[in-house]
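Of the protein chains in this complex, all but one are displayed in their positions.
Now for subunit A:
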Amino acid sequence: MEPIEGKAYMEQNKRSRGMKERHYWEEWTGRIYTSVCVVFLVAVIVSIVYFVASKGVATFAVNGVSLQEFFFGTKWSPDGEPKSFGALPFITGSFAVTVLAALIASPLSLCAALFMTEIVPKSGKRILQPAIELLSGIPSVVYGFVGLTVIVPLLRDVFGGQGIGILAGCLVLSVMILPTITSIMADALSSLPGGLRESSYALGATRWQTIARVIIPTLLPALLTGIILGMARAFGEALAVQMVIGNAPHIPQSLLESASTLTSVITLSMGNTAMGSVHNNALWSMALVLLLMTFIFVLLVRLLERRNRI
């Protein structure tokens, strides 16, 4: 390269010094901006946890409801005489709909994800992925309303009974968590470590053998992560479930009988109870249970991620 001389050289030098200053400034604004955001986020998280925990613990510490009654009692009658606060029916309901929804949605999601990444990657990515992403954009009240208008009458006609209940709830939920599970699984599948797939084909394995013996076992932790995040969403979903599950505070005898989840009881009663009353505090305790369950789900995902790395 020819050396730059005279005016031109000076000019360029000045410009690059200006650039340097600008970069320095940009670096610092970026840093300050992100730090402020992080501090803000941490403050929000800490205060939410503190608020829910202090309210939730009050049921036991201030109002003297025993832990045993809350977690193992089956009678929920906060306005009755005598009052009782057994949340077991709701805890059971929450777990039942979550597990069933995951059982329905996971195989479907796995197939959709495999289809998108292994079988027809091109058209799968172009058509199926946007379609599935669309599902996650639909507000939950719409799911609830569709459930109430389509699924509940259908179940009533096919199986008899009320149609409302755990089965209706988990069907609605399984559609809602489908996009979460599918997109996480599809991401995992498309990030398969290089060469594994090709090596398998090179050994003469068929596509199905490759999928079943190489791809799925290798990516199992990542696939499970998808399922657990889906379950976390199902566990926390309130509105759609509340509309179709029936909300009777009892452990149901069948899948087609009215039942409740933690979230549905909270949304149903929170506004009608006065802050600070035992009933209200008991609802906060349920919120605390939900929060702790979320922690557990996140913890599981972390553990799976660690396994995935090895």
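Quick note on the criterion: a contact is a pair of C-beta atoms (placed from the backbone, for glycine too) under 8 Å apart; a residue touches a chain by one contact, two chains touch by 3 or more; residues count from 1.
The definition used in the following text is that contacts and distances are computed from a predicted model.
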item: Protein name, per the UniProt record, of whichever chain is missing from view ("Phosphate-binding protein", "Succinate dehydrogenase", "4Fe-4S ferredoxin" or "Adenylyl-sulfate reductase subunit alpha"); value: "Phosphate-binding protein"
item: Touch criterion as defined above, residue of A:148, A:216 or A:291 at the omitted chain; value: A:148
item: Which of A:92, A:261 or A:280 contacts the chain that the document leaves out; value: A:280
item: Touch residues of subunit A, complete complex, unshown partner; value: 26, 29-30, 33, 36-37, 40, 76-81, 148, 152-153, 156, 162-164, 242-243, 246-250, 252-253, 257-258, 260, 265, 267-277, 279-280
